[in-house]
Every structure is written in C-alpha cells, then in structure tokens.
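The structure that follows is given in the form of structure tokens.
The complex is shown incomplete by one protein chain, all other protein chains being positioned as in the whole.
Up next, subunit A:
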Amino acid sequence: MPIIDEFLTSISNFLQKKDPLQLRLFLRVEPPLPDQFLQLSQELKAWYRDGSKLEAYITKLVPEADDGNTEVGGAWPGFHAFLQEYLEFWRDVNFGDLLETHTQLSNLANACITALSNATHGIVVLPATIQLCSTLARLAMMLDKRPDLTRKMVQIADVDQEARKTLVEGTAESIQRAFTMCLTERTANRNGIGRDGKPEGKKVGIYSFANMVLRLLFQCKKTRLANQMFTNISQNSPPLGLYPASQRVTYLYYLGRYHFSNSHFYFAAQSLQSAYDQCHAQCIKQRRSILIFLISANMILGRFPSRTFLVRPEAADVLDKFIPICNSIRKGNIIAFKKAVGPESGNEEWLFQQGVLLPLKSRCEVLVWRTFARRVFLLTYQFPSDPNSRRAPTLDLEDMVAAAQYCQKLLEGWARPVDSMTEMQAGRTHPNALFMKAPDLVPPPEGPKILGAQEGIVFGNTMPDLMEVEAIVASLVQQDLLHGFISHNQGKFAILGAKQRGGPLNAGFPPVWETLRARAEREVNNGEIPGWVQTERTGMMGGVVNLTGIARPVGSGE
C-alpha cells in the first residue's frame, strides 16, 4: 500500500476521532523527521505532479464531515485546501533553498490558518497550526540573520521601487492572523474560560501565537506594531495566569521590553519582575535575558540590584556592566557616571547591543544630578548652631556651578599644574602644604579635549553656568526628585519640611524610588499593567456591557 494512501487514511481517521495531537504529529515539516516523510515526498514527486489529480485523491480519501452528525468529525473545504498545500510542500520542497522554502512554508501556514478559521471544525488543527507557525517563525528569524541569502529579495524589492515589508515583518503579519482568530473567537462563556478553568476553544492558542509575533516584531524592530496586539489582548484575553508557565514568562518578557522601549519603566519593571519570578530556576539563559532589562528598568526607577544577585549564575556577567553606573549615581560622581556609560568602561558596546544604553544614559543622568546636588549640599551646608532655628536649609547654586565647572574641566583633561617644589622633594610634601590652597586646574597644553554632545556636563564643551545649573535644579524640583523651591533672586535652592521629615537630607532629597513609584501608581488606572490580563474579562465582544454604576446623568459632577 503506497504511503500516501496510508497517510491520508490516517489523517481522515484522526479527523473523525477529532484528535488534534495525532494530527499535529502527522502534519510536521521540520526535520528531524521519520523516514516515512521522505517516502511520502518521493511518491508525490513520482505520481502527483498534477495538482488536480492530487486534489481529487485527497477529497476521495479524506471525506468531509457530515453536518448532521456532530459526534463524528471530518474534513471541510479549508482543510482539503490545506492538505493539498501540505502534500505539495513535500512534493516540491528543497531544503537547500531556504528562501524558497520560506515562501512555500508561508503559503502552507496561511492555508493552515484558513483551515483553522472554520468555526465548527477549525479547532482540531490548532496544535498543528501552532507547530507550523513556530517552524515558519524560526526559519524567518534564521533567514533574517543571513543577508547573503535574502539579498535576492532585496534586489527584487529595488526593482519594484516600493517599500517592501521585510521577510520577518511579513511572517509576523501572517501569524498575527492566527493570533487574532484565537483572541476574538466567540466562546460559550463570555469570559473565555471553560468549565475546567482553562481557556476555552481556540483561546488556548492566544499566547502561543502572540509570542511568535512579538519575537518577530522585536527582531525587525517594528515593536510599535505590537501596540494593537496588546490593546486587543487587554480587552479580550482570558487571564494570563491560566496559560502554561513557558508562555506566561515569554509573554511577560516581551511585554516588559515593549513598555521599556516606550519609556514606561514602571510597567516594564513590573512585567519583567513577574517574568523573572516565574521563570524556571534552571533556565539560566532566559533568566539572564530577562535580568538585563529588569535591572535597567529598576535602575532608571531608582532601585539598584542588591548583593543577592552576586551568587546568581544568570547575573554572573551581567552585574559588572551595571554596578559602575550604580556606584557613580550613589556618590553623585558625574565624571564616573560619564565614564561608566562611555567607551572607557568597556561596557558601552555591550549595553548598546542589548538596547539599554541610551535609556540608561539619558534617564540615569537625572539621578546622578540629584545626588550631585545632594553631595554639594552635604559638603557645604552648615548645620545651624541653634537647634530651634527656623531658617530653611539652602543649597547655594553658585556652589553647584563651581562643582559642575570643576567636573567639566576634569572631563576636558584639565589638571593641576606640576608643583616644582614637590617634584624636587621626591614626592614628599612640605607640612605647610596642608594649609595651602590647592592650585587651580589648568587646561592641557594641547587644548581642552573635544567632548561629544553627551560627554560633557551639560553639552559637549559648554562650560556650565548659573543659568544651566538653575534650570537643572528647577527640573529636578519639578520632577519631585528634590523637595523645596528655588529662590531665583538669592540664587539658592531652599529645602522644605526639614524639621518634619528628619533633617534637610531626608526632606530635600527623597528616595528616588519612592517618588517615581508614587508617580507611576497614580497612572495605573485599574491596577493592571496595560497588556497584562490579571483578572477575568466579563464584558467580552458580543456581550452586553453592564453600565450600572458607570453611567451617570450628564452634569452629575463626577
């Protein structure tokens, strides 16, 4: 008996028994595969070059379902079309030409997704669709890293003179169709949860497809296209907690990265923390990937990685990249900060490749200015001799300017002049030196080092002045990172509430995390992170939205 007969009979059998897992086992395309697949391919090549002949044969061996009898399953037109596409794939495929294989696999996946769309029978091909799309996504990712293979495509696009979608983006779009199908399926229960407490019907596939699409969108750097997906998930998905751990963690990782790339660092940190906490303890690589963004988001929010991470294998080579930045912020050392995020640290390239350098540079600079102001205050403030003094503690902005200028000079390569007396004493300093003023810095003989825009204290070689420093302090006050007000006339920053809040340092320089968390929490409307469904949705599509308690008469005030 030819293997194709055996194959089609088995398929028909699985359809009748409604066995999605056996179907998935038979409808594979990704090696390694049993040798029957090769035989199947050879038979198809030998006997079924003619598509219409193949079509007739499929229809004969895999009969359509009898709509009168719902107990026994069967094929449907969409499935027949898919099955023909599948057999033609095995007839024509040449794994030596991966670009062509991708096109064939794309067509096959599209046919499979169309088969999936059948409202009555489609569900039986869900596992097979996930499997096919997953293979397709992997192949697209692989091809994306092989410009030598995709060059041909680019040339064709050039001829077309139009902005063609990349292969990865096109693949994401195909798979997104399956995702939408699963997400928007009308289910018996409005919340999409079955009696067994699991997602109902095709909704079980939501996050499998979502994760594939997200991976592809991140690969082709079109993350903004994920926006609509997250909005739709927020509205229509059963809670994420009902899905398997691998899907939850992968999804939260991408959701976290999406929020990170949109500068929603609080949402990012929440999603990534949950991904990290739910990740399998032994999956070090995945934990490491999560950790890179988790640490970055937390640092921007004013939370630094603790010593706990020192013993964690996933943090082994990661922590070293971030610690110098944290230390520079702790001390308000702007020079060390510029070095930690610059080429001198040796980490710049790595941080850039990970996609965290620019947010860290721009966001943490705010934090280092806060501690810089705090440091200048610590060094200049004279605690009043009268404990009942009612004068507000102040920071003189001129002091800030002097300190900032000093840092700028050091960055430009200024140095103290060599003291010839000390030189002659073979490095021993005269005791009088203790009482002498340190000499002023002098510019390097070859002229100040030319600094890039972000390498200087404010902008390149611009020497910071009072106007700039006052603007920076005002901005910190506006962001609640400094607590007090500026007296422009006196050129001072005055701290408010020093008495009530346990001293000027606590009052004037509240912990960053407290401030930023409070601000972020005000922005979270219903306590849920956008894109992360934590509670059941009851007002589903097609359902009636209950407006009791929401609708108020016009003009009722609220």
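Methods note: a residue touches a chain if its C-beta (ideal position, glycine included) is under 8 Å from a C-beta of that chain, and two chains touch if they have at least 3 such contacts; residues count from 1.
Simple rule for what comes next: contacts and distances are computed from a predicted model.
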Identity of the absent chain, which is to be given by its UniProt protein name, from "Ribonuclease P protein subunit p20", "26S proteasome complex subunit SEM1", "60S ribosome subunit biogenesis protein NIP7" or "RNA polymerase II subunit A C-terminal domain phosphatase SSU72": "26S proteasome complex subunit SEM1"
Sole residue of A:K285, A:R391 or A:R522 that reaches the chain not shown, by the stated touch rule: A:K285
Residue, one of A:I175, A:A336 or A:A392, that touches the chain absent here: A:A336
Contact residue for the chain not shown (choose from A:K17, A:R49 or A:K145): A:K145
Residues of subunit A in contact with the chain not shown: 3, 6-7, 9-10, 25-26, 28, 31-40, 95-96, 98, 141-142, 145-148, 215, 219, 244-247, 249-250, 253-254, 277-283, 285-286, 289, 298, 302-306, 308-309, 311-312, 326, 329-331, 333, 335-336, 349, 353-355, 371, 374-376, 378-380, 398-399, 402-403, 406, 437-438, 440, 505, 509, 511, 513-514
